[in-house]
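Missing here is one protein chain; the remaining ones are kept as they sit in the complex.
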Amino acid sequence: MSNSNIGLVISLLIIGAGLVWLLIRSLQGKEVERRIIFLFIGLSVSVPLLFNITFSEKATPIVRAVFDKIENLPEGSRILLSFDYGPTMAPEVEPMSDVMIRHVLAKGHKLYLMGLWATGQSLGSAAVERIIKNDFPNMVDGVDYVNIGYKAGNQGVLNVIVTDFRKLYSTDVNGRDLDSLPIFNDIKSLKDMDLLISVGGGFPGVKEWVQFAGDPGNVPTAGGCAAVSAPLLYPYYPSQLLGLLGGIKGAAEYESEFKKRYKQFGDMPEPGVKMMGPQTLAHLVIMAFIVIGNLSFFFAGKGRRK
Amino acid sequence: MRQKLIIIMCLLFIPALAAGQESVITADSSLVDTITVVPPAPVTDLIAYDKNNDHGHAIILKWTPSADDGAGKKNVLGYSIHRSLSPNGPFEERGIAAAGDASYNDVGSKERESADYMADHVDYYYKVRTLTADESVYADSEVVGPVQSYGQWFNTDRWMVLIFVIGFMAIMIFMINKARRGAKLFVRRLAGIEAVDEAIGRATEMGKPILYVLGLGTAAEIATIASFTILGRVAKKVAEYQTGLIVPCYDPIVMTVAQETVKASYMDAGRPDSYDEDMVYFVTQSQFAYVAAVNGVMLRELPATNIYMGKFFAESLILAETGALAGSIQIAGTDEIAQIPFFVVACDYTLIGEELYAASAYLGREPVLLGSLKAQDYAKAAVMVIAVIGFITIHFGWDTFVEWFHVAN
Amino acid sequence: MKRQLPLALVFIFGIFMIIQYFVPHESSEWVFEFLLDWIYIIGIFALALGIWSLIRVSWDKVKYRKENWFYSLVTLFGLFAMIVFGFDYLRNFQTAEGLQNFMFRHFFDYIMIPIQATMFSLLAFFIASAAYRAFRARSLLATLLLVAALIVMLRFNPYFGPISPYLEKTASWLLNVPNLAAKRAIVIGVGLGIVATALKVILGIERAYLGKD
Partner (left out) sequence: MENSKKISIIVFAGVIVLFFVSWISKTSGFQSTGLPFGASVRDGFLITLAAFLTLAIISFLYKDNPYYKFAEHLFVGVSAAYWMCVGFWSTFVGNFIPKVSSTLSGFFEVPYKGFDIFYFVPLILGIMLLMRLSSKVGWVSRWSLAFIVGTTAGLNLIRYMRSDFISQVSNTFVPLLVEWQGTGHFFSNFNLSISGQFVMMLGNWVIFIGVFCGIIYFFFSKEHTGFFGAASKLGIWILMVTFGASFGYTVMGRVSLLVGRLTFLFRDWLGLIN
């Protein structure tokens, strides 16, 4: 334990000293070579990852809104979660779908999984294997949850299933007829859902869910997306979009909120919270580089100024 | 049927609960009433008509709720809608409306195979049944009909879009004609576009090729089509100066079109012999594999200039930074809003949004294309005027004007 | 024939797609759905064209021993191996089972995914180098860029973020108010640019994409 602490302190010292050295150099007007920047970024991500630095998170209102919605819906409510992302985006948004699946099932709601991205289907199945089969072994596929998978057509899929699921979906991913699944009794369309959640960061994604499903069907819609697309979704909050998990920070906030409420999940993995350590440090390093860049610019002498 | 009744009862209680404590008690007592068999008053003024602005297969029903709905005997639990092909029945139940409702939308499927299929241009007859807690106690309205569903040939909800389309088309054709007749149209200079010309000159001096990236859009994307036009101009200059050109493509159709475009430019420049089919080639339809390959080209061929025009996504910064690393001059243009910041930060010149579409007109300086730019400017001026009018009308509470601009999906 | 007919086709289909938006009637819906389906199917033929181009360019490099020809051999190897697996040899090649082929899946999971994700992750490095290089107060515009970026970065830093409530509010304001205004202005302009360009295409004014005779 103490060993790793020493390692941590030394690594942080190295990063800090390196930055100071670069700072001094920049005061002499010297530019930092690109590879050195790359090296520092690599270090600042690796060190917290290896030594497991985490920070505590407090949920912001926009994240809390999603948590509270799931928390306050009566038990047995129907919640649909769409996997609208691919493997490349997974590190950033998968923690969100993971923790929301846990929350929905822990609260006793019915969970419907689907995907507007082709890759969403297998990611959904993977989530079933990874989370539901492990943490909720008593839940029955087709009764407590179901994965109906992917259909091609982007937002066109939403246009159809907002009036009727069965026009596009006849079976779930395991090839079972929807009508034979108890979870699909009395479900005709998206309008029969109590909450729609889209997790993804590209097209089609949260925006399309709001425009083509939540709005026309008048169903509350929440989202989770990569940090980069979150500002584009703010205009929809809170009237059309009930809440939003933006980037890994949103996931981390949700995870800590969830753990606070559900003590039995105390040792659940927290990819979001865990990722915040490297993010924070790398973030600090990038800001340090911006400062260094400006210093070297100002001290570089008149000749270099434009 | 019992389940249905439970649902209806719940529906009845919702408004009752909302009305407060006192009415809950009355609702309770009304429940007792219903057990004694008293038929409610039927609905009146029932009308049925085709739903407007749709593809058919839907009929709207409207009525005045039963006198006992929320008043009088207060024993109404809801309404069931029944449809038949003849006024005498047999009637088929189509759906249920809650107590207090005065309309129902009977929407059927358009697929013949569907069990829910509802034929157009067929006489239908409707009646509305007022339901009570007791299945056997109800009151039927008079039968209305015949009524037919049918599709419309014009969606009147969308006339605002039509006005804009026609209006814009008219301004554009007018301006283009004006330009063709030789009117001088002033268009200000744009730094990013002049840079394209300079960059080609620079590449010639350095004896290095130009890398042109069309982005990840399909040939159907308008941004890509604008990019084709710019590629055409660039290729023509390249052909004149005898500089190299590299165009790696992400989409096979884009590759096909780009080949046509470049070939045409070489012919225009009078150098069809210098055209080589392999200047424009397909890489792969996988985002990051494409990026990996383009990065490789940048570091190995060291192009003098990289031009990125079209649709870009997360790869924008990877491309632009690698290009900066290779020391190339970089000019970018995209309408993908989320990526503009990265291009602005990492490239020498960036065409922001609309400037990408303007670029093709600038580079050509052809009167027809300049005419369309003018039309765009008039449309923008119209937007500002409309915004001001909207602001004034909102202030004075005259909402009709604003309503016009809400186009239904 | 070579040029007039394509232009006529563009005009007819373009105008049809505009008109169908205003016609809710079933017949217009019916044609609309067909047209969209067709585009997807034609795309498959185009893909064959693309693969052909890739093979030809790579093979030329190998044949004429151009620079880095060896790597083109690697491309060809990857391509053919994946196609063979995707059609599951000859054992099972009639069904989409090919996509479930063991090697196909493993090539996807252990070659495509790691490289793809790593390429994407290079952004972490590049965003740092771009920030270092570009965020300098060398002009008013660059300073605005720098200051806005710094405020938002500070806000989302778990250490500095909570320091002052004003920081959060300023950052949120930046992301909500000027952000909304600028994006709306861009979107309106882009919308117009697209409409104008589409119109020019339909009317046959913009025709670079058709090439020359």
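For reference, chains read A, B and C in written order, and residue numbers begin at 1 within each chain.
The working rule: contacts are C-beta pairs under 8 Å (C-beta built on N, C-alpha and C of every residue); 3 or more make two chains touch, one makes a residue touch a chain.
A quick note: this is a predicted structure, and the numbers were derived from the prediction, not measured.
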| remark: Within the entire complex, the undisplayed chain is in contact with A, B, C
| remark: Answer key for A:N5, A:Q28, A:N52 or A:N218 versus the chain not shown reads A:N52
| Which residue of B:V238, B:A269 or B:V345 touches the chain not shown here | B:V345
| field | Residue of B:T204, B:S227, B:S360 or B:Q376 touching the missing chain in the full complex | value | B:Q376
| For subunit C, which residues reach the chain that was dropped from this view? | 2-3, 5-7, 9-18, 21, 34-52, 54, 58, 68, 71-72, 74-83, 86-87, 94-96, 98-99, 104, 106-125, 127, 131, 135, 140-141, 144-153, 156, 166, 169, 171-192, 194-195, 198-199, 201-202, 209-211, 213
| field | Missing-chain contacts mapped onto subunit B | value | 160-161, 164-165, 168, 185-188, 190, 219-222, 225, 253, 256-257, 260, 282-286, 288-290, 292-293, 295-296, 299-300, 338, 340-342, 344-345, 352-355, 358, 373-374, 376-377, 380, 383-384, 386-387, 390-391, 394-395, 402, 405-407
| remark: Against the hidden chain, subunit A presents residues 35, 38, 41-42, 45-46, 49-50, 52, 61-62, 88, 90-92, 118, 152, 226-228, 230-231, 234-235, 237-239, 247-249, 275, 278-279, 282-283, 286
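Note that in this section only the chains that are shown with their structure count from here on.
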| Comparing A-B against A-C, which pair counts more contacting C-beta pairs? | A-C
| If you average the Cα atoms per chain, which one ends up farthest from subunit A? | B
| field | Distance between the centres, which are taken as Cα means, of subunit C and subunit B, whole angstrom | value | 18
| Rounded Å distance between subunit A and subunit C, as computed from the means of their C-alpha atoms | 22
| task | Indicate the whole-number Å distance between the mean C-alpha point of subunit A and the mean C-alpha point of subunit B. | result | 27
| Which residue numbers or ranges of subunit C touch two or more of the other chains? | 116, 120, 127, 129, 131, 133, 135, 183
| request: Please set out, as single numbers or ranges, the residues of subunit A touching at least two other chains. | output: 34, 88, 232
| request: Show which residues of subunit C lie in contact with subunit B when the two form their complex. | output: 18, 21-27, 29, 39, 43, 46-51, 53-54, 56-57, 60, 67-68, 112, 115-116, 119-120, 122-123, 126-127, 129-131, 133-135, 145, 183, 186-190, 192-201, 203, 205-206, 208-212
| request: Would you tell me which residues of subunit A are touching subunit B in their complex? | output: 34, 88, 163, 202, 211-212, 216, 228-229, 232
| request: Mind listing the subunit A positions that touch subunit C in their complex? | output: 32, 34, 37-38, 40-42, 45, 55, 57, 87-88, 91, 231-232, 234-235, 249, 276, 280, 282-287, 289-290, 292-294, 297-298, 305-306
